[in-house]
Each structure stands twice: as structure tokens, then as C-alpha cells.
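Complex shown without one protein chain; remaining protein chains in place.
A and B label the chains in the order they appear, each numbered from 1.
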Amino acid sequence: MKKIILGSAALALTASMAFAGSHSVVRLGTEGAYPPYNFINDAGEVDGFERELGDELCTRAGLTCEWVTNEWDSIIPNLVAGNYDVIIAGMSITDERDEVIDFTANYSQPDPSAYLALDGADVDFDGGVIAAQAGTIQAAQIASSGATLVEFATPDETVAAVRSGEADAVLADKAYLLPIAEENADVAIVGEDVLIGGGIGMGIRESDTELRDKFTAAIESMKEDGTLNALIVKWLPGSATF
Amino acid sequence: MACYLTTGKHMGLYWSFGTVLLLLAITAPAALAFGFGGASAARSKIAPLRWFGKGYIAIVRGVPDIAFFLFFVLALDIFFEWVRHEIKCPDWDQEIWQGNDFVVCDIAKLPMNNAPQWVHESYGFLLAVLTFAIVFGAFAANVLYGAMRAVPHNQLETAEAYGMSRRQVYWRILVPQMWVFALPGLSNLWLVLIKATPLLFLLGVEDIVYWARELGGAKTPRFTDYPHGDWRMWYFLGLLIFYLAFTRVSEIVLDRVMRKLTHGQATLAGEAQRKAA
Partner (left out) sequence: MSCWETIADYSLRSIGIGERALPREGFTLCQQFTLIGSGMIWNVYFGVLALSAGFFLATAVALGKASNNVVIRKASAWFIFLFRGSPLFIQFFFAYFLFLSLKPVSPIFDPFTSAWLGALIVLFLNTAAYSGEIFYGALQSVPRGDIEAADAYGMTGWTRFRRVTWPTMLRLAWPAYTNEAIFLFHATTLVYFSGFPAWQQKGDALYYANFFADKTFNPFIPYPILAFYFILLTLVIISLFGLINRHLNRHLPEETRARIKLKLNVIR
């Protein structure tokens, strides 16, 4: 026990020697498991739409940023507890989340969700078995429809469940499903797109209005000069632009 | 193939084996210390201390470790920051809890916001060690408590007859003698501890399960140079072999230690050794 206390004391010491100052480094928290929004590339670094977007936003806002990954399940509690300053993890703006944290302006249009099923399958969307990642807006959506919801911990498992026949279809962000459908002959996007949520934004602590305004301003400036649209076209083909 | 196995991500996986081993190496003595403290407290003559010791053992043993891991790290983190806040920023005039937000003054942040990433990671690692130590300390306390009571009473009485004080009896007789009784329980605990490490990813440490999942998941060619299907099966198979091998090695080592410890002891096994010699 003593050892540990000593250890953290030493850490604390090194930490306090670094110069202080509000948000000299802004920590961006992401999940790192949701391509194309955010994922870990071959080099083991965060990559994807949000990586590029986040870096650009930080440059525009004049902030030094650092990327961290966190489990999706505890991504909001850790933000609120101050372990990082921003969530940038494909998080849709919803009323429930908005009660607990603040969102910047949305940086993608309300993104359609879509169903992915085995190619040629006839899926009953209101009475069949639909898979979703636990704790997503899609899971909540299925739970309130008539369909049977099967929840998995990771997005990977939801797709695996469809392939194995465990679930008839999976409901997830279209941008996530599209590359999977394109590159695998056995699965395809089926049915109509579903619109849930109010677009994706960065999640920021409610007390951190200054940071929120900075990022919102940066997002607006990217919207105006078209760089955001270029990013969307690059990473999220098929998604609506601004 | 060789390229695939040496991508940055795979390096992350290999590193994480080290992380797990390091965690075990630090946690084991730490948990033992917690256990020793808990067991001593539970045997204490001072009632509140005794209640505390017994309560600690009972409560932590009663709760599934996973439930602890899910909120304990966050709680510890908030607690540490709160303590530092109280010490470092006495004239802070704002609320600490602003709605849902937990806000402390900048210099109380642990680690500091602008500290390099490795500091954050080692801090997270330390919190994980501490959580593991608290949880497994309770189990160790239970084992040590039993072991202290299993030391033959006449040995303690003999020591007293030689004029040793309570303190001396405790440190010179009870503590050295209890290990032989505690070892079977402790080695079991060590095996349980090894097998609890796949839950590390819950504590925010990027451990082998995290990387195995990440690497094994199906990859589409758009985002990687090495697309593949769902390979989690193979990565988890690797983990399985790692754990089995680790368990086996531990068993062999613990067996040796046990044989050393029982040497010359007044137990059945010690008796058998004496006869064999």
C-alpha cells in the first residue's frame, strides 16, 4: 500500500511541475472501434473521419490536442469526471445525452441508420430479430419497435450475428455498414434508411462553455469554407453534406 | 505475414502482455499488503479497527469483482482529485459539483491536463493496480486471517512462556509461522488473480483482451493494408494458450515454494518430507 501511495505522490509531483493553465492541452476522447468515424489504424493510432476533423478543428481553434481512447460504455461518465475534455466518437446528439453534457454544433447531418442483412434475405423489420450494439440510439430504437432486440457489446459482434443467422438484420449507422456491405458479397443494406438523432456533435462538459464555443466556431468555419464537406465526401460517402 | 505481425497495432498487443505481467507483479505484493493489513485489523483488540477489518473482508468478498471494476476506478479518481483540490485550492469559490460535472481547480487535476500521454497512462495503470489490490486484498485477508488462527496455539504459548511480549509473539512467531498455512490459499488466489486480468480493459487499461478484440475483428480493405475476416477466434486462442501456460508455470513454482516452506514444519506434509529424507 505504501508503495502505491508513494508512486502516485511521485506522479503527482511530476504532474504539478508541468506548467499550469486552462486547457493548454485539450484531450479528445474517442472509442477507436467505429470505422469510418474513428478506428485504430495499422500503426496503432487513432484514425478516421473524426481524427482528421478533430485535428483540423484544433488547429483552427488554436488548441493543442491529444487523442485518448475509452470504452463506449463509460465514455460519458469519464468526460464528466474530467478524464478528458471532449468526446468525439460518432456520438449522435440526443435529448437524453444533452441533459448530462453539452454538444457543439453538429459536424455531420443527421446520419441515416440502415439495416444490414444477408444478401437476398427478406427481413421483417417490425417483428424479426434485429441486432444492435448495446447502449446506442439504434438499440433504443429497436427496443421501442415491435422487433426483438439482441444486444452485443461491440459493433463487430452485431455483424457477426447477422452472418451466423443469429439475428435477421443489424441496425447501425449507415456509414459504418456501407463499407461492410460493399466489400462482402454475402451481406447487403436492406430496407429504407432510418433517421434517428440530431446529427453527430462533440460532447463537452456543461461547465466548459468556453471550449464548446471555440469548437462550435471552428466547426462553423469549416462548414463555410467547404472543408467539412470535403471530409464528409472523403470518409462518409453517401452521407448528406452541409 | 511478417509485416502483418509487426504493425504498430501488433506491437500494442505485445506490449500489453508486458502490461499484464507488470500489473500482476505489482498487484500481488500490494494485495498481500492489503490482505495483511486487513487480517491484522480483523484480529485487532481495538473494536472499531476489528469491525473495519471484518467489514472490509466481508463486503469486498461479497461483491463480484466486475461490479467493483465498473465504478471503482472512477470513484478513486474523483476521490483523489477531490483530496488534492481541498489541499491545493483552499480559496476556490466555485462548486465542485456543477450539475453533473465534477470540476476541480486546474492544479488539482490528476494527472494534469497538459501532462504527456504516458503520465495519463501510468496513472490509469496505477488506479487499476490499486483497484485490483483492494479487491484481492480482501480475499488475501481472509486467507491470512484463517492462517493466523491455524498456527498451533502451543507455539504461541511457548513463546509467551519465554517471556516474549504480545508484539514479539506476533512478529517473531505468528507471522513467520503462518505462511505455511496461508500458502495453499494464497497460491489459489494467485491463480484467480491471473484469470481476472482479462477484465483489465474495464479499468481503462489497454490489455491483451482489448488488443485481441481490436485486431481480431473483421477488417475491410478501406481502413487497413491487411483486410481479413473475423479472426477473433485465433487471437483468443493465443490468449488461451498464454493463460494456460502461465497457470502451469505458476503451479510448478508454487509447488516448489510449498515444498521449501513445509520443510521442518509440524504438518502432515512436513512429516512426510522428514520420513522421506
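As a convention for this text, contacts are C-beta pairs under 8 Å (C-beta built on N, C-alpha and C of every residue); 3 or more make two chains touch, one makes a residue touch a chain.
Note that the structure is a prediction, hence the values are computed from the model and not measured.
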Of B:Gly8, B:Pro29, B:Pro184 or B:Pro227, the residue in touch with the unshown chain: B:Pro184
Residue of B:Thr27, B:Ser40, B:Gln177 or B:Thr197 in touch with the missing chain, whole complex considered: B:Thr197
Residue of B:Gly37, B:Pro116 or B:Gly146 touching the missing chain in the full complex: B:Gly146
Full-complex contact with the absent chain, from A:Val150, A:Met222 or A:Leu236: A:Val150
Omitted-chain contact residue, chosen from B:Cys3, B:Leu240 or B:Val257: B:Leu240
Interface residues of chain A (partner: the chain not displayed): 73-74, 76-77, 80, 96-97, 100-101, 131, 134-135, 143-144, 148-153, 157, 161, 164-166
Hidden partner interface residues of chain B, rising order: 58-59, 61-68, 70-71, 74-75, 100, 143, 145-147, 149-150, 181-182, 184-185, 188, 191-192, 195-199, 209, 232-233, 236, 239-240, 243-244, 247-248, 268
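To be clear about the criterion, only the chains that are shown with their structure count from here on.
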Rounded Å distance, chain A centre to chain B centre (Cα mean): 32
Of chain A, residues touching chain B in the complex: 1-4, 7-8, 11-12, 14-16, 18-27, 32-33, 35-36, 39-45, 47-48, 64, 66, 68-71, 74, 77-78, 80-83, 85, 100-101, 154, 156, 159-160, 179-180, 183-184, 205-208
Complex contact set, residues of chain B against chain A: 7-9, 11-12, 26, 29-30, 33-34, 37, 70, 74, 77-78, 80-81, 84, 98-104, 106-107, 109-115, 117, 119-120, 122-123, 126, 129-130, 133, 201-202, 204, 206, 213-214, 217-218, 220-227, 230, 232
